[in-house]
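Pasting in a structure now, in structure tokens, and then I'll have a few things to ask.
Removed: one protein chain of the complex. Kept in place: all other protein chains.
Our next item is chain A:
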Amino acid sequence: MGQKVQRVEDDRLVRGAGRYVDDVAPDALHAAVLRSPHAHARIISIDVDAVLDVEGVHAVWTYEDLEGAMAEPLPLLIPHPTLTHGRTQYALAKDEVNHVGEAIAFVVADDRYVAEDALARIVVDYEPLPAVVGIESARSGDRLVHDDVPGNVAASMEQSNGDAPAAIAGAPHRLSLDLHIERSACMPMEGRGVVARWDPDQGRLQVWSSTQTSTGVRAAVAAKLGLDLGQVDVITPDVGGGFGVKIVHPWPEELLVPLAAQRLGRPVKFTEDRREHFISAAHERSQVHHVEVGFDDDGRVLGLDVRFWHDHGAYTPYGLIVPIITSTQLLGPYKPGAYRVRFDSLYTNTVIVTPYRGAGRPQGCFVMERTMDAIAAELGKDRADVRAANFIQPDEFPYEHGLIFQDGRDLTYDSGDYPAMLDKIKELVDWDGFESFRAAKAAEGKRVGLGLACYVEGTGVGPYEGAHINIETSGKVKVATGLTSQGQGHQTAFAQIVADELGVRFENVEITTGDTRRMPYAVGTFASRAAVMSGSAIHLAAKRTKEKALRIAAEALEADIDDLEIVDGVVSVKGTDTSIPLGTVAVLSNPLRYAFDEASKAATQFSVGDPGKPPVAEDDEPGLEGKDFYSPPRSTFASGMHAVIVETDAETAEIRILKYAVVHDCGHLINPMIVEGQIHGGVAQGVGGALYERMAYDESGQLLNASFMDFLMPYVTEVPTSIEIDHLETPSPLNPLGIKGAGEAGVIPGSAAIAAAIEDAERAVLPGFGITAMPISPSELFALRAAHTPRDAQESK
């Protein structure tokens, strides 16, 4: 552990020998889905007659063709007592559609071209209804997304610790802010995809899905198709990125494709195209926030009262996870005297909203950090000093916030050192030297600004993950864990953990993820949890395997267990040349009647064992295997701080990032190369969210920029030319490896830090200039400048 080991995944991936879901089952039929062109409409009738003539079409289904559980709404995955009006869609729309892109009909054909020809022949008669688009429209309640949901409110939730309104009323200083973050989306390079094969001989279904949870898909498919869990295998092959969207399950296609495979007796495949991904997968981020804060002369927050409105789109399959995370993780590294948060989760006629990397934290961080900057401006204090005045101190851990986190557990931070981290980020970005840098740039006629943002991220949420390790007689170590991989390098990082604990060569460890045949108990890959959860489970399973190996080896070598060590896959008596390879220990672990090769002769009945005892002891089992599960009491809290320097063009308002610095604490690092790669990717997505990406819906609910031409994800030309990273390692006391999650970290403070830097750059010229909404484009910055009057500046003083 701790080494920059090169990834074992890469050899096959750079050769084009990866196996993504569209690469498997070349003989499969192809499915395509007819999607609603309307944001809100009643379906009067659907005529599929013209499709029946199309050669090469094998099936065409509408809602009428679904039966039993398939005809019921899709599951509401994460119920919550305050989610009083949760709604989910049908696999194929029944009577009504609630967003552009909602699935209406499903066609299976020889190939995708023919399937799309068939879709074009389906005639749907719609009665368009008024659409609810945007938070303002949803809040007004003039129009309803669902007739039976008054005010478009699915849930209203409140949490508090202390009496925030009273604390604010009694505070020497008070401010209020209105802050807004726009919609973006995960946009993995590979969209959704699913392949299914029904084996009539065995009565078994095999499903391949580009998912973040193979066990979740398995349970959902079995339930919806009326199969026993044991009849369904779900395999997650290589996945071309997830970033959250692929944790949602079951997608309509994840049920329709297996059903088609079963009904048609042929393998069936669905591969989402990019436009479909924009209009029928998931988005995130859109929230409007109102903050009331009261603070003392040092900038210490005495009371913080936040009210926000969350746009969750047309349905609520993933419950309230995103707004719950915003409402709790907003607190970051700070300890306000009193805190109250209230939110409404609102329906709109747009694509569903479910976690996207960061999952509500970028919004929370933006709100808190904008508030910190506003306090500093109000008091004329250094922005870093105001933050430091509010930090939870290193001796206050575990720190209880008195709130309930997204996992239903207490929001209790396990460890961290925020003052040390602040020192590091200030040094990395040269905080104290910035004013002279600014002056030098100003002399050249350039505007530069510096921004800082801090966050804390609850990672490694439960309930559990497991691992199974099997040492084969060849000495090879086969490891299975149930959660999936989308490019995080699990095969490498997990092999490092096994090699360390077991004393075997890294090259001899093979990791399988996301295959329910190998590990049927698992949760999934989200919330920066894979390293913490599966890493810990694998560590524990390796310990068990090692204990067994040593026990058998001690017997074989007639040595004391305490005198043994395992190095490079060989068990030896320390300081002697008495040894036995683990492969041979594996042979001995499995008493045989029949030999199948030279090595296995050693384990046959006339070769080993005490004839007076059972060959397998009562409390033992054959095989050199170990299995264990890791289930922590609660999440572990990683943290970080980003500082960014931007230049804003005085004329064109173009925004350029000059420097991007990251200090990051995810406890002990398993593979620093992989962690830094995760940070790089997160920062790029943070930059995208801050400066470029937004879902542009018009008032009728059409997504105007549903393509990579129009939705602007960063190319290399849009990301900082270098990202400076420093690590702090405060180990988590909650898991055996002392690790915390790292996957989402890089993206969380992006909008907050960049907004602060732009504001700082502008304020040098336009006193009182403020940024309250992100993302921001050059034309928006230009307009903000134009709208900024000296009166604004006066008022802000």
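To be clear about the criterion, a contact is a pair of C-beta atoms (placed from the backbone, for glycine too) under 8 Å apart; a residue touches a chain by one contact, two chains touch by 3 or more; residues count from 1.
The rule is simple: contacts and distances are computed from a predicted model.
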Missing subunit (named according to UniProt) among the choices "ABC transporter permease", "(2Fe-2S)-binding protein", "Alginate export domain-containing protein" or "Quinol:cytochrome c oxidoreductase pentaheme cytochrome subunit": "(2Fe-2S)-binding protein"
Option touching the unshown chain, where A:126, A:243, A:494 or A:526 are the choices: A:243
Full-complex contact with the absent chain, from A:49, A:142, A:158 or A:273: A:273
Residue of A:52, A:189, A:420 or A:440 touching the missing chain in the full complex: A:189
Hidden partner interface residues of chain A, rising order: 6-7, 9-11, 13-20, 22-23, 26, 55, 111-114, 187-190, 238-241, 243, 273-274, 486-489, 673-674, 677-685, 707-709, 713-717, 719, 721-723, 746
